[in-house]
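Complex shown without one protein chain; remaining protein chains in place.
To keep things simple, chains are lettered A and B as they appear, and every chain counts its residues starting from 1.
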Amino acid sequence: MDIQALASQIPEQGEQSLEGIDFITSGDQYLTFILGQEQYCVDILCVEEIRSWENPTKIPNAPLHVKGVINMRGIIVPIIDLRQKFKIGELIYCDTTVVIVLTVETDAKKRTIGFVVDAVSDVLNAEQNEVKSAPAFGGCIPQNYIDGLLNVGDKVVTLLNVNALQVIELHKLS
Amino acid sequence: MSIDLSQFIPSFLEESFEGLELMESSLLNLEAGDNETIHSIFRAAHSIKGGAGTFGFNKVTEFTHLVETLLDEMRDGRRDIVQSDVEILLDSVDCMRLLIESARDEEDCQDEKITQTSALLAKTLGNDSQSDKSIVDNEATDADIAENGQDKKHWQIQFIPEHQLVQTGNDPLLLFNALADFGQVEVQANIDNLPPLTDMNAEELYLHWQLSLISDCSEDEIKEIFEWVEDECELIISLKTNENTQTNNTPKNQRSSAENLADDNLNSSVGSAPENNQNNDLTENKKAVQSSALDKKVISTEKSPAKKSEVGSIRVGVDKVDSLINLVGELVITQSMLSELGNDFDLTKVERLTAGLEQLLQNTKELQESVMRIRMLPISFAFNRFPRLIHDLSKKTGKSIELIIKGEQTELDKTVMEQIGDPLVHLVRNAADHGIETADVRLKNGKPETGTITLDAYHQGGNIVIEINDDGGGINRQAVLEKAIEKGIVEPNATLTDSQVFDLLFEPGFSTAKEVSDISGRGVGMDVVKRNIQSLGGRIQVESEQGKGSTFRVHLPLTLAILDGQLVRVGSEVYIIPLIAIVESLQIQSKFINRVSGDLVLYRLREDNVPVLPIYQLFNLPADNKEVNNALLVVVEADGQKVGLMVDDLLAQQQVVIKSLKDNYQQVDGISGATILGDGSVSMILDIPGMINIALEMAQKNQKMLEQETV
Partner (left out) sequence: MVVDDSNSIRDMVNFTLKSAGYDTQEARDGQDGLNKAKESSFDLVITDVNMPIMDGITLCQELRKLPNFKFTPILMLTTESSGDMKLKGKAAGATGWLVKPFNPEKLLATIKRVVR
């Protein structure tokens, strides 16, 4: 097929399909998801893919929130249950349970980890200045995991720090 | 046009090091009258010299020139091959290696050894004036350059080629073209010697030429152009003074007829460039020189950071790449066949589908094997340093030692090869230093004066076995045992089997040599050797007989990327036990079960008591079967310790590709990595020493808890 011809078609199609959707804006985009009763979000650029839940292979003597590892196109990806990690919500695996696979590249290395969440809800646009700092009272989640809060309508979404999420605490034999 | 030569330097370095290795090994085998060997040594030195000169490593060139001259004399039979010269050459090889390494690192090499060796070489050659001569050469070229600066001269050149000149591929026109680069050229052909048409041989040249050149070039430069043909022609070059310019006028008719007869392309005046242009060219040239000098500076500053991040490369034989391409070709065919089948599939085509899938399986397998073969190198890469080592060791110890190398074509993964080198050196040093006895002791014991060390490599199952054997004194069992008792490694009254005693050698801080010698007692102990081998997923065994010698046997996996594994099931999980660790698999018979010291289950396997470790306990898993009776036991061995792993089921044996858990997660105790099984699921590969550690830690914890309870 003629690539040139294809290329000229693309913008038109794009415009049609995106009509009516508040999609293209300036600022950053965030993927929001649900944990228990609360909404959280992460920087969408780090999201590798969203997978349905599948039973992973267990890692011996791993902490409870590390569910195991799965094979994602030949890469071994650990699966971490965010509800268990943050001790929020109940442990129910149902149809909407999904795994958000995040890839974060730090200067030292690249890590890909999957996080189990109750459901993915929306894509959020926000300017940097809309991110409000979180109160220091602290819930179950350690402060270093939280980048700030975002107001969406009358709800509040917690913005998680992807770098902190990629850190794996050393676990030893219990 | 400027071409960046630095891009060819890595490959020059690589082949130089290969050349040095070849020189070294050939020198060690060199015997008088062995012409082929001396030729190949000469060739290697020659290539290094040529390359070094081209890439601007002048120190290397200078030094290698001396080596080459000495070799050349040996090659021609002008010099007898004597041991002392060979020693000098061996030292020279070391020096060349140093020089090339420092050239690579862009450092100035100031090693004493180089000065000494080059002095020694020069002395041997009886020609200390070598370096002076090159200076004289330089001066000569300087003089040439000075001459260039002079005014334009009118050169008269008479060029009378022999008839067969063109048969060496030389073309007079091109020679004249080259002359035209110097200045204005006029050419007149002379047909006096032209035979009648019937006698003419199409492959011969009958013309000769009269040329005049107005240029500032020197006679030498003109001669250089005719350099290739000087013995095939008569060349008369004369400088025409201004007075007799008129003699230049040759009859016009002669010229035109020559033109007609000569090659069509042969113009009477070739490329007569105006003088202005010439001058421009010159200045441009100068600029180019300057800018290329600048380029070099840029390159050298850029190169220094690049040096650190060394990416290893593999030289792969073309045949291996070709076979890969063929296989990929087949894979593409199979794929298109299958996708065509899928376009309109119905049940009548099932047979074709199975056949296609079968083919796909075959293709994949072959492709995998071929890809693995790319990483495989013959073990001679690791072995080839030993002849020199033994040569040096026998000189140092005064022992006469012969080295026999077998199985050097056995192939091994490149990474394994790189990491096994040092442990092997250690073992060979040990064999030469502690194993082989001195000549008088050997003679007294009725052995031949010359000791023998044998290196052997062969495949066994999915592993490669490297044997280091010596016919020396063997390991003194009693001495080892006493030492171990003295160091508190074993209980004074313990009874140990031979292999248990020999394994003590690998205990940290254990050394039986009465005095630490210069050769083997250099900090790195056998424990490090063992650890290195284990980190490669291998193991080491010792056999020894007092008075007869010892054999160290290193078992290594062929590759670090693929492992032969036994799949076992525990509860719902499938684990992989490396086949190399498995001693045997059996079904537990209750009569061999012994329970000792509380809860530890021992299984009697012939004369050994093997502790039974249920995997479900170590890994905290639900299991189908927690009853020891009739359970399946996989007996594995690590660090000389046998343990039985209790599993629910034995599944298939297969090769698995090792994937790291550390990339996205972290090191897990008892697990060496993960792999992806045929159904796409992930399976963990068991790390046997790690599992034994878990068991030990658990036992210690239980003990502590018990102690606390009793207190």
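One rule holds for everything that comes next: a contact is a pair of C-beta atoms (placed from the backbone, for glycine too) under 8 Å apart; a residue touches a chain by one contact, two chains touch by 3 or more.
If you're wondering where the values come from, they're calculated on a predicted model, not measured in any experiment.
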{"item": "In the full complex, displayed partners of the excluded chain", "value": "B"}
{"item": "From B:E107, B:D192 or B:D231, residue that would touch the chain that is not displayed", "value": "B:D231"}
{"item": "Touching residue (missing chain; options B:S47, B:S400 or B:Q617)", "value": "B:S47"}
{"item": "Sole contact to the chain not displayed, among B:Q83, B:T168 or B:T198", "value": "B:T168"}
{"item": "Interface with the undisplayed chain - residues on chain B", "value": "1-3, 5, 7-9, 11-12, 14-15, 40, 42-43, 46-47, 49-56, 61, 166-171, 173-175, 177-178, 203, 225, 227-228, 231-232, 265"}
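Just so it is clear, only the chains that are shown with their structure count from here on.
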{"item": "Residue numbers on chain B that touch chain A, as the complex places them", "value": "573, 618-621, 659-661, 663-666, 668-671, 674, 676, 680-684, 694, 697-698"}
{"item": "Contacting residues of chain A [partner chain B, same complex]", "value": "56-62, 68-71, 74-78, 109, 111-113, 168, 170, 172-173"}
